[in-house]
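First the structure, then my questions, so here it is.
Every protein chain but one is kept in place in this view of the complex.
Moving on, here comes subunit A:
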Amino acid sequence: MAALGSPLRTWRGLLRELRYLNAATGRPYRDTAAYRYLVKAFRAHRVTSEKLCRAQHELHFQAATYLCLLRSIREHVALHQEFHGKGERSVEESAGLVGLKLPQQPGGKGWEP
């Protein structure tokens, strides 16, 4: 039932996620420790023969899990920014929602400093 897909797809997904992560910092993603580790791990994965499939499958599974982790964190943060990141509305905005405007009192209200 392990519908993992092909290792190539996982690899490309991982590269994409690393690119997104490093786009903001401006550093090329090939410098990161994560990229180097993944390259080493995937190269070793290719070398093993098909007979020793347990270790290969395990590595691919871990890579797919990490990909899922990176992808879902990115989407979660994006959703949070879009829908939940705005905080509370100010008093002026809330009044504006129902078509009211706060009164302008140039002298200030009596009790404010």
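Criterion: contacts are C-beta pairs under 8 Å (C-beta built on N, C-alpha and C of every residue); 3 or more make two chains touch, one makes a residue touch a chain; residues count from 1.
We take it that contacts and distances are computed from a predicted model.
Chemist: With one chain of the assembly withheld, which option in "ATP synthase mitochondrial F1 complex assembly factor 2", "IBH1-like N-terminal domain-containing protein", "Transporter" or "Pyruvate dehydrogenase E1 component subunit alpha" matches that chain's UniProt protein name?
Modeler: Cross-referencing UniProt, the chain left out corresponds to "ATP synthase mitochondrial F1 complex assembly factor 2".
Chemist: What is the set of subunit A residues that contact the non-displayed chain in the whole complex?
Modeler: Output for subunit A: 1-4, 21, 24-25, 32-34, 37, 41, 44-45, 47-49, 52, 55, 57-59, 61-62, 64-66, 68-69, 72-73, 75-77, 79-80, 82-88, 90-91.
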